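A protein chain is absent from this complex, but the other protein chains hold their places.
Entry: chain A
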Amino acid sequence: MEFAELIKTATVESVLLSGAGLPPVRGTLCITSHHLLLSSRPGGDGAPGTVELWLLIRNVDAVEKRVQNLGWYQPPRTNSSQRDTRFGFSRPLDSANLPGSARLRANPRGSPLTQQKRELQLLPLGHARGPRGRACRPAPRASLPCASAPTRGAADPSPASPRLAGSSGTITLRCKDLKVLQLEIPGMEECLNVASSIEALSSVDSVMMMYPFFYRPQDLRLEAGWHLFPLEQYYQQIATQTSQWRLSGVNRDFAACPTYPPAVIVPAAVDDEALRKAARFRQGGRFPVLSYYHQKNGTVMLRSSQPLTGPNRKRCREDELLLGTVLDEGERGFIIDTRSAQAAKQARMTGGGTEPKSSYPRWKRLHRPLERGRPLQESFIKLVDACNDTSLTMDRWLSRLESCRWLSHVKAALSTACLAAQCLDREEACVLVHGAEGTDTTLLVTALAQLILDPGCRTLAGFQGLLEREWIEQAGHPFHLRCARSAYSHARLKQEAPLFLLFLDCVWQLGRQFPFSLEFGERLLLTLFDNAYASSYGTFLGNNEKERCLCKVKESTHSLWAWLNQPEEKRKYLNPLYSRNALVIWPSVEPQSIQLWQGLFFRWIRSSKYLDEAWAEIQRLVENDDTSVEESAGNRRSQSLSDTAAQTENER
């Protein structure tokens, strides 16, 4: 496949770009295989302008187009349309001579005629290509909305003149990072071409065609950042504490479990053959593996997928043995199932199920239903929808916030993670977490629990390691499927679900409640959200390690971490208030304590100027504090120098 085939129109002149909180800019629009560029021409024609927009096409979630065909009719310049002239209306004046405008003039207060316009709204792609005649039918249209009036001076030649007279179109780009942009394109055909090109390019689904495979920044090395957090290193830490665990290569060729990495940490007492058998008893082969070792008391958190007990209550000796060896004599463990007891029971009908008490007598099951899949995606869509409607009354806003249930999901995820953490830290018991596939809510719980318990995970590097272990490399969260579409897409939902976003939201809540305990700030979480959905880096590509190996992601793309960890980049993501806190951070999960993540959901909607300035001030104060500490320390040094000098003098 060639990208060029998908691009119908590569450049369009005089396109007006607008978006919430941005002054509209006019410039040349360029479509490349992966980017949408708009460069303005502030110095008039020909002068090289600044690039105003550099949008990764993969970031486009939905394209909406509206075509206005002005045909034979041009807007008149009556007194009532002086507002338009103020904006530098550049349409030819001769239109006033047309019969339509004469009729209009007779009715100065705006006749129903002015309302007549033919619009193609939200036309699906297929339609746009096919019966274009529908769109082209000439129809009178009197007044353009002010925003659509060109801002160029009247001296400029009319951009529309060589084209089909007066037709234009608006493309609304709704991005995966929740940004909304509008492009006003002169010329209906160009507009439709641009829209369909963007749609075609943004729905290219092949991993190998993604931008990270083409992106070659000069100051980064291709291999940097890829092997920062090897599991071996994590295992070494555990091995210094206990010999009960070993690093197994049973999955070296992804045979036992396609979504696990080649190396996993398992009980030392269980051999690879038993692991293979246990894998066959777990959905997708995800047999229980170690996710976290709690150094304080030596308890562990394991994760897996559901056991395939099925309707006949099948058992697997190796699986029982594996879980049995985790517990010492007389110890009890907890299984946290992220489905309701009902759902877990029902799963038996389709071959899944849960660990029956009779076969796992020392494990106590706790059910904590967490939403995932389509309901979670719909919750996300509803929330974003409500956030984008700034005209809502207070009552409507609160009721829509309630009905989307997003904050309930945040609370549920945090409480379940706290429960897991509590079992480990307070009950001193081992925990196994699983839902159905073990790639979604399971990871949400295990990752959050570690953040709560382990101060090591709360540093910037530690958090990256946690993401690699519990989401990306070791855990196999299917990012490619889950983050294929964001909240705006009209496409039929397939496997999309914002679990990773829910995780980031929970981390943000922790950061709000413990503002000094996370080494990274909100900005990192936003960047991770953006990159999970559309990225120049290969980190979030593919669904699991096996896919990434097949596509040679690590060999042919750059790692996000390499970019983030450059000193000048890194600075932006650090929390200036951080000071290491060795304690467990137990968050409050009362509804009064859980807040909507405004920085994400309102990022493009409201101006955060004053909040940003305040944050900058905090940063300044903290840095000042540091320097003054240094200064005074420096002073002390010089003073002690002279002190000793004085002493020596006295001694004499």
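One rule holds for everything that comes next: a contact is a pair of C-beta atoms (placed from the backbone, for glycine too) under 8 Å apart; a residue touches a chain by one contact, two chains touch by 3 or more; residues count from 1.
Methods note: contacts and distances are computed from a predicted model.
Student: Per UniProt, what's the omitted chain called: "Geranylgeranyl transferase type-1 subunit beta", "Presenilin", "Platelet-activating factor acetylhydrolase IB subunit alpha1" or "Myotubularin-related protein 6 isoform X2"?
Tutor: "Myotubularin-related protein 6 isoform X2"
Student: For a quick check of understanding: of A:218, A:243, A:358 or A:592, which residue touches the chain that isn't displayed?
Tutor: Selected residue, touching the omitted chain: A:592.
Student: Which of these touches the unseen chain: A:276, A:512 or A:570?
Tutor: A:512
Student: Applying the definition given at the start, please give the residues of chain A touching the unseen chain.
Tutor: 332, 364, 366, 387, 390, 392-399, 401-402, 405, 407-408, 410-411, 414-416, 418-419, 422, 425-427, 512-517, 577, 579, 581, 583-596, 598, 602, 606-607, 610-611, 613-614, 617-618, 621-622, 624-625, 628-629, 631-632, 635-646, 648-649
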